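Below is one structure, written out as structure tokens; the observations come after it.
All protein chains but one are shown in place.
Showing chain A:
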């Protein structure tokens, strides 16, 4: 027993070391820098909580926070609804459902930056072309107004992640015991009742996983945001990650950005943990 314990730690050591070096150490450094007047090159003195006070006085951070929350709520809902819908479709028995699974999953294989540029082309060029043909003015100004920028991001996010989320739902849907559904059918439950009362509770763990994934992904979104709108027009579609990056590298206020990043980390951690806690409670054990 003792021997295998040494092996256990020995095998784990490289991973633990890597985790410490690339995750924990930078985190500790980052928290330390957020209390100084670091400018990216040198840090000369300790300034206490000054950076944290400044964070809440800058409009850009609060705007970005509000924008990100709106975005996260909408994209979590739409991604999960679409993902579950797709999963329900491809778990039906018909020809070509494997092909459809592949197709729906495909967007997730394209990198976020490239996706952003593809959708930028669709919104600006393709939408405008259709708008010119049908003479619909509202199709010609996509991404030029804050509203279209927001919906553009939500659509992009749903399109990219639905397929991924679908795969997880499929795994759980196929594990639902046929006997339970047949029993309910014999008891006279219709298709809707069977879905609500049998299938949904049985795939509750999938919700836990998927809500966590979509929630944290939409909060941390950066590359799609950068390539699709770059925060424009007039910084109205700037999400938290981008605001932090811009504070650090274009305004050169590294320490302030570090403080924002620490707050950002706390927010994402708090939201994700509460969500996992509450979703876990809803899961049924058989």
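One rule holds for everything that comes next: contacts are C-beta pairs under 8 Å (C-beta built on N, C-alpha and C of every residue); 3 or more make two chains touch, one makes a residue touch a chain; residues count from 1.
Operating definition for what follows: contacts and distances are computed from a predicted model.
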{"item": "Name per UniProt, for the chain absent here [options: \"Gluconate 2-dehydrogenase subunit 3\", \"ABC transporter substrate-binding protein\", \"Transketolase\" or \"Cytochrome C\"]", "value": "\"ABC transporter substrate-binding protein\""}
{"item": "Residue among A:68, A:160, A:235 or A:279 touching the omitted chain", "value": "A:235"}
{"item": "Residue of A:31, A:89, A:144 or A:167 in touch with the missing chain, whole complex considered", "value": "A:144"}
{"item": "In chain A, positions touching the absent partner", "value": "10-11, 13-14, 17-18, 21, 39-42, 124, 140-145, 230, 232-235, 246, 248-252"}
